[in-house]
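Only a single protein chain was left out; the remaining protein chains are all shown in position.
Then we have chain A:
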Amino acid sequence: EKADPQKTAFLLRKAWTLYSVTPLYGFCRARLRDYARLLGAFIAAEKQKGLAVEVGVELDIKVALSSLADIRGSELDQAALLVQLSSRSRSSSRNSEDKPVWLGWFCSVFGDELSESVPEHFTCLPLFLSHGAESYTALVGSWFQKTFDCCFRRLAISPLNLSWMVAMWAGCKLDRAASAVELVFSVPRLAQPLDISYAIHPEDAKALWDTVQKTPGEITHEEVDVFMDCLYAHFHRHFKIHLSAAKLVKISTAVASAHCDGIVKILHSQYLPGVLMLLTELAISQIQ
């Protein structure tokens, strides 16, 4: 369960766009090299058709597929699958290195609810995270959809789920000095769109959560409600604005940050499994 921090360091501090993916049919872990070759050929063919990604740049895209054995929750989870697109410019010298151009990975952390309910020949990796140009994501996504008969959907995060995340992550114990806990709200129905950013000292936020949480390791809806209500009340006392009437669009803590459009940044390796577990849960509920 404990992922080697060196191997997963590249996953941290990147903005990942989230998708939910339905189970893959006929996926075979032993054929990763074949899949990489087929995906590479598909991308090259799409570029020939004129669906070029970058105009005026001659790039050969190399595809690599690998398994991230450490990224899983239980034995029922499939190991994560990493897809890397790198480019080698045709005009450069022989010993030029491949430049990573796009990264995407499928994972399942404690996605037992889904894996237990699918028939044979299906592989469950409900959470997909991508980093890089949207056009590459579309190419990779459409190849996987065609090859494994699955469906990708952008994973949006509701204000309710963002509240859950900020309460959970603000309460995490961190050894180093942590960054502020920030909540960003968007105010609806105004002529000019207005964003309100509410920053809280991380120690104050953690102290508040500690008074609210009754059982360590367990979080209830009521506790998240009380935590958020305290923050809203404090803000109202000072600024006479009811944040509860605005839309919570982004939260940021030292552990991770998340945006309602389904964009997440994980900042702390210790909490990587915890964050992935929550995101897996959201992905599964979007699929069902």
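The rule we apply is simple: a contact is a pair of C-beta atoms (placed from the backbone, for glycine too) under 8 Å apart; a residue touches a chain by one contact, two chains touch by 3 or more; residues count from 1.
Convention: contacts and distances are computed from a predicted model.
Per the UniProt record, the absent chain's protein name among "Protein YIPF", "Phosphatidylinositol glycan anchor biosynthesis class G", "AP-3 complex subunit beta" or "Centromere protein M" is "Centromere protein M".
The chain that is not drawn here is touched, among residues A:248, A:272 or A:287, by A:248.
Here the missing chain is touched by one residue of A:15, A:160, A:194 or A:207, and it is A:160.
Although one chain is not displayed, chain A still touches it through residues 156-160, 163, 188, 221, 228-229, 232, 242, 244-245, 247-248, 260.
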